[in-house]
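All protein chains but one are shown at their positions in the complex.
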Amino acid sequence: METALDVRNVSKHFKNFTLDNVSLELKENCITGFLGKNGAGKTTLIKIILGLLHKDSGEIVFFSNKYKNVETIKNKIGVVLDDGYFYDNLNLEQMKNVVAATYSEWNENTYQMYLKKFHLNENQLISSLSKGMKLKYALALSLSHNADLLIMDEPTSGLDSEIRKELMDILGEYVQSDGKSVFFSTHITSDLERCADEIVIINNGKIIEQSSKDEMIESNRMVKGTLDDLKKMSDEYIKILDKTKYGFTGITSDFREIKQLLPNIVLEKASLEDIFLAKIGGDRNEDDL
Amino acid sequence: MGRLNIVISNTSEKPLYEQIKEQIKSAILKGDLKNGELLPSIRNFSTDLKVSILTIRRVYDELEKEGFVSSQAGKGTFVLAGNEDLMEDTKRVLIEEKMIEMVNLSKSLGVSLQDLHDILDIVYEEV
Partner (left out) sequence: MKMIYNLVKKDFLLIKKYFLIMMVFVILAPIFISMRTPEFQDNGTLLYGMLILMVTFMIYHMISMEEMKQKGFIYLQITPMSNNIMVVSKYIVVTLTFLVTTVIYWILSMISFTKVGVIYIKSIMMCFAVIELFFGVYIPLTFKLGYVKLQMISAGIIFLSPFVIALFSKYFSFVNNIVLSLQSLNNLIFIAFTLIWVMIVIIVGTKFSSSILKRQEY
């Protein structure tokens, strides 16, 4: 599978935060979700990828170096940022004119089609758009210049589930065509559960894991049992999510071993949210609880 | 295209890719998917089944390795059902797996081979 984007050992130091040796690889035709809580470093990395921040070290390779110069690469990238970053005084058409002129493959027909699909009125002022409409507008712009890679930073934060589903559907459609890839960051796991192919987890400026969504979900189970059961499972690897005097809930990847050890233990499919919490959570022995 | 039914369970012990792979395989063995038929594109299939594209990729890769499909760049993935021997062998293996289970159970319950044959006749008639 071709690589749409290759981030290699990228680091950036701020006063209170460090992006530490981050590496990830976006496969072509995949929707890759970038999952992390607020402040984990998602926006920082995306800004570095887009050139808005300068990395201290590391390398970023676009489209396997198929294109020689930065301008061509930027032409092939569509961007949707949380908060739009538009000129609020302008209306949709005026803003579009500024943006469209910069892209060599701007397709006005495609843009108009999306405007219609999203019920957007070109004469409306950008400042009067709701968050959802701003997202749709940003999407319309990013999908109208034949971009091969769509990069989105928290596109769904603050939006209702209907719009979120709409967006996921559009992304799913987008990657149907050859050579198209999507990378979007979020802290809302249900969006990724629905449509992501691969998931990259980041926490405290470090990449925790990158794997196929299905594999991540299938290689973990939610474990529920008594505190006695917990004592018997000393060798197995469990991340505790919850512990009361009645029992515990946790996530484990050693579910087969645990099943053999304690045949009556409850093992269930874990949600991506719980798996995520377990992976970024602390250590196993929470004696203070 | 013949009827290709894929139903996947999220709560089954079997990994998703295995479930899908087996269902495609049995469709080929049953003849629901004919030799030379074009399977859905990886991307379309993954979107329709709501699984990761990488999962479907694995399914197609493994099916190709096992000789049930053939992938051609730019054209897609085609069913290979022309190999009669492979078909027969696979069917055999699938049945054998179930039979081993059945025989083990019979032996542990003390059911004789003759009784087993009788039960088989009855069940084959009724089902």
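Chains here go by letter, A and B, matching the order in which they are written, and residues are numbered from 1 within each.
Throughout what follows, contacts are C-beta pairs under 8 Å (C-beta built on N, C-alpha and C of every residue); 3 or more make two chains touch, one makes a residue touch a chain.
Keep in mind it's a predicted model, so treat the numbers as computed, not measured.
Shown chains touched by the undisplayed chain in the intact complex: A. From the options A:61, A:99 or A:261, the residue with contact to the unseen chain in the full assembly is A:99.
Although one chain is not drawn, its touching partners on chain A can still be listed: residues 47, 50-54, 70-72, 74-75, 77, 79, 81, 83-90, 94-95, 97-99, 101-104.
FYI, only the chains that are shown with their structure count from here on.
For this pair, chain A with chain B, the centres built from the Cα atoms lie 34 Å apart. Residues of chain A touching chain B in their complex: 1, 27, 29-31, 172, 175-176, 194-198, 212-215, 218, 268-269.
Residues 10-11, 15-17, 41-44, 46-47, 50-55, 57 of chain B are the ones that touch chain A when the two sit in their complex.
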